[in-house]
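Of the protein chains in this complex, all but one are displayed in their positions.
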Amino acid sequence: MTLTVQVFATLKERAGAPTLSLELAGPITVRELRARLGEQHPELAELFARALVAVNREFAFDHEAVQPTDEVALFPPVSGG
Amino acid sequence: MTLTVQVFATLKERAGAPTLSLELAGPITVRELRARLGEQHPELAELFARALVAVNREFAFDHEAVQPTDEVALFPPVSGG
Amino acid sequence: MDTITILRLTRDPIDLNALQRAVTTPRDGAVVIFTGTVRGQTGAHQTSWLAYEAYEAMALEKLRQVAEELRARFPLVHGLALVQRIGEMEVGEPTVAVVVAAAHRGDGAFEAARYGIDRLKQIVPVWKREVRPDGSTWVEGDYFPTPHDKAR
Partner (left out) sequence: MDTITILRLTRDPIDLNALQRAVTTPRDGAVVIFTGTVRGQTGAHQTSWLAYEAYEAMALEKLRQVAEELRARFPLVHGLALVQRIGEMEVGEPTVAVVVAAAHRGDGAFEAARYGIDRLKQIVPVWKREVRPDGSTWVEGDYFPTPHDKAR
């Protein structure tokens, strides 16, 4: 299955696209998600390592699971207001 | 000389007029001002005793002087905002 | 250092958008506004509308004193407006506005706005008459100035 990952701000600018795709056979952890995206886009690996991760519109942390059907996003610390 | 005393809010309502007049031969104190106004308007004496006094647009206290030419006002504690 | 100070007694409705624009200097990223409004219900007590009266000449001088005290305490405030409306106002309408602009919200903007309204309600000679379904009464405050409340 293909997981679609939304990216925002610096990540979107550096990726050159608002989404990235990742082929998944089943659930992975947030930590694995960062690593897999980094393997696929080595020039962005450092950004992915520091990025915030949201799964289904909620912050998600290293050991939490990501399903291929989840709504997933990576972005830098927020700077709104 | 005639001193004109402006009154506001409850004092104006109770006095039935926006100003009161007081004949003065020379300077008096704020304390004397309250007393003289009270003698002239006994029904308001208690209000005058509690009222704030302003002389030339600044709060004035018991032992301060009032000249017949001063701008003088009596009013209750403020309730704006 | 460019600062902006607006002191106003007015019979016109208070326009918060215009005040925000007026006090925000190019150095400012944070604006805090306090506005008092006519409260219609206080528990079971009902207010129909309020009428405000001022000793105008002194009120303007005391607004200036509030501004000076505020600036002495909150030196990072750039823009300041102190606006007291007088006349008749309906439930929900702004009766007063304290507007403070600073570079950052941590520069005392919240504290300055609170100081401004607290002090205005102590020393600026304005009174409200409350009109209820059953009559009207002048409201008296509870702050008695001392010689410390004179302008420096």
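Note that the chains are named A, B and C in the order they appear, and that numbering of residues resets to 1 at the start of each chain.
Note that in this section contacts are C-beta pairs under 8 Å (C-beta built on N, C-alpha and C of every residue); 3 or more make two chains touch, one makes a residue touch a chain.
Quantities reported herein were computed from a predicted structural model and do not represent experimental measurements.
In the entire assembly, the chain absent from the figure touches the shown chains A, C.
On the side of chain A, touch with the chain left out of the figure occurs at residues 6, 8-10, 13, 52, 54, 57-59, 61, 71, 73, 75-81. Hidden from this view is one chain, which touches chain C at 15-17, 20-21, 24, 26-42, 91-92, 94, 101, 103, 105, 109-110, 113-114, 117.
What we mean here is this: only the chains that are shown with their structure count from here on.
Distances between chain centres, each the mean of the C-alpha atoms, put A farthest from chain C. Chain B and chain C, compared by their mean Cα positions, are separated by 26 Å. With centres set at the average Cα position, the gap from chain A to chain C is 49 Å.
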